[in-house]
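Input: one structure, supplied below.
For this depiction, one protein chain was excluded, whereas all remaining protein chains were kept in their positions.
Going by the order they are written in, the chains are A and B; count residues from 1 in each one.
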Amino acid sequence: MLNATLGNLTELIIALTALRAGQYVLVKASIAGVIVTNTLFMLGMSLLLGGLKHRVQEYNRNNARLQAGLLFLATIALLIPSVLAEADTVTPKFTQTLSLGLSALLIASYALSIVFSLKTHREFFGGAKHGDSSEAPWRMGLALGTLAVVTVLVALVSEVFVESVQHAAETFGLTPAFVGFIIVALVGGAAEMVSAFSGARKNRLDLSVGIALGSASQIALFVAPVLVLLSYAMGPTPMNLQFWPGAVAMMLIATMTAALVTNSGRSAWFVGVLVVNVYLAFAMTLYLLPPQVK
Amino acid sequence: MLNATLGNLTELIIALTALRAGQYVLVKASIAGVIVTNTLFMLGMSLLLGGLKHRVQEYNRNNARLQAGLLFLATIALLIPSVLAEADTVTPKFTQTLSLGLSALLIASYALSIVFSLKTHREFFGGAKHGDSSEAPWRMGLALGTLAVVTVLVALVSEVFVESVQHAAETFGLTPAFVGFIIVALVGGAAEMVSAFSGARKNRLDLSVGIALGSASQIALFVAPVLVLLSYAMGPTPMNLQFWPGAVAMMLIATMTAALVTNSGRSAWFVGVLVVNVYLAFAMTLYLLPPQVK
Partner (left out) sequence: MLNATLGNLTELIIALTALRAGQYVLVKASIAGVIVTNTLFMLGMSLLLGGLKHRVQEYNRNNARLQAGLLFLATIALLIPSVLAEADTVTPKFTQTLSLGLSALLIASYALSIVFSLKTHREFFGGAKHGDSSEAPWRMGLALGTLAVVTVLVALVSEVFVESVQHAAETFGLTPAFVGFIIVALVGGAAEMVSAFSGARKNRLDLSVGIALGSASQIALFVAPVLVLLSYAMGPTPMNLQFWPGAVAMMLIATMTAALVTNSGRSAWFVGVLVVNVYLAFAMTLYLLPPQVK
């Protein structure tokens, strides 16, 4: 929880900078990219790295299920305006009102999920006990330290970062879709990945799955709707929840993958390979996609 | 089973009245609305109301799985003609023949499911035993009584009800989509909801899940196909199984949600919040949707 909030500070700061500049395409690409990258790459690499060290890893699946359920709700909420906006008869005003309503629904759901997991049913979300937890606090401290340092650094350079995205795309010949979805999400999530991968290597998959899916659901159910609300105050025009259909499809597939994979509460290295390969299929597509699309 | 059949009498009577009048758009909206409302609102509110009273509720998931499987089959059967009808090359004759064939398939599947759950594998579908079952028959009698009274009342007013739907929409400024999907389904299912919610409060989630999903699958696999067959005798023209793509999408998401949620056979209050919020997202969309769409 703390992890997720600190980790997403990076994304929030980047998004606020882009929001003020009215770069809604970049804001949305960044939101979708973080959700897809966390649920597929961060989760998959955690399962793979943990599985290469430990034969079979068991973990408390209650938290994974809660986060997967939240992501499922968020994906449907993002799906509705995006699909309906393709129809001719829908007006921008309808999309905007619907986005406001759905944002309120998502924020309320997120708030209730915190009441549920931290208050009324707290004991269901404790991690499974493992032998080497005596050593963990020290490493956790290191991870949190890394997190704090990277967050501050990214916050300092975020304005430059957002401005230079377009430039970087041209320089390296990368498509804007690839930069927005993959590069920004990987760089912005670097600190969280250190925590998640280190947890997996220490056979604490609860921690890794919690960071990966918790961070994704926080973006989807809190950061994205809050940005819609803030756009009324800060942005040049109100922002809606209408995403590129391809982004919605990727979020939907990522959510389904995470739900299927964490359903059993057990993992071995090949499960990680499968999840990472779904991510690689998406990354490859975005890399090759001609720039005029999206 | 008895519950589901009595409960759906209401919907059947409304649908027959509309069928005779050739109001196929209303018939289909009512069918889709009942499926979505039962699998999301009735199930979700049962889980929520039960969860607010009982910390964690366990229930026999065999019946939930059977009903979810039936709903999955029905959703695919409704998906095929609806998606293909969007393609230019498909003729109305093809859609009609396909609808007839799929109707026969659904009715046969429903009949076999009754043989399975009431004859060959009956013992798998008994509810989990709970302490307060001595008191249950009395309350069940009350619920069945309510059911019978409401059914008779609705049957009496159904002709008026169907005629007044368009009128009510104009008076309250509601869109026809919202009235057809949400209002009709909520009013028509009121009696079943009394049973389902009362069962959940008494920690008999088997009963609630059975009513909610059993009623939805009966509509999808029995009422809808029977209406197609009856339309040849009673309706002005034959009715097909081609639905509005949005309705099919909602039914598909509702079925997936029910399958995911009942998979574990355990529930707490927040699971109900998630399911109800998927319903609220749909209801909000239909409420806001401009009237010309659908």
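Convention: contacts are C-beta pairs under 8 Å (C-beta built on N, C-alpha and C of every residue); 3 or more make two chains touch, one makes a residue touch a chain.
Bear in mind that the values here come from a model prediction, so they are computed numbers and not experimental data.
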Options A:Ala87, A:Leu118 or A:Leu288, residue touching the unrepresented chain: A:Leu288
Touch criterion as defined above, residue of A:Gln57, A:Thr75, A:Ser113 or A:Thr257 at the omitted chain: A:Thr257
Of B:Asn8, B:Ser30, B:Ser46 or B:Ser109, the residue in touch with the unshown chain: B:Ser109
Missing-partner contacts on chain B, residue numbers: 65-66, 69-70, 72-73, 76-77, 80, 83-84, 87, 89-91, 94, 97-98, 101-102, 105, 108-109, 112-113, 116, 120-121, 124, 259, 263
Missing-partner contacts on chain A, residue numbers: 55-56, 246, 249, 253, 257, 260-261, 263-264, 268-271, 273-274, 277-278, 280-282, 284-285, 288-290, 292-293
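One rule holds for everything that comes next: only the chains that are shown with their structure count from here on.
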Approximate Å spacing (C-alpha centroids) for the pair chain A, chain B: 34
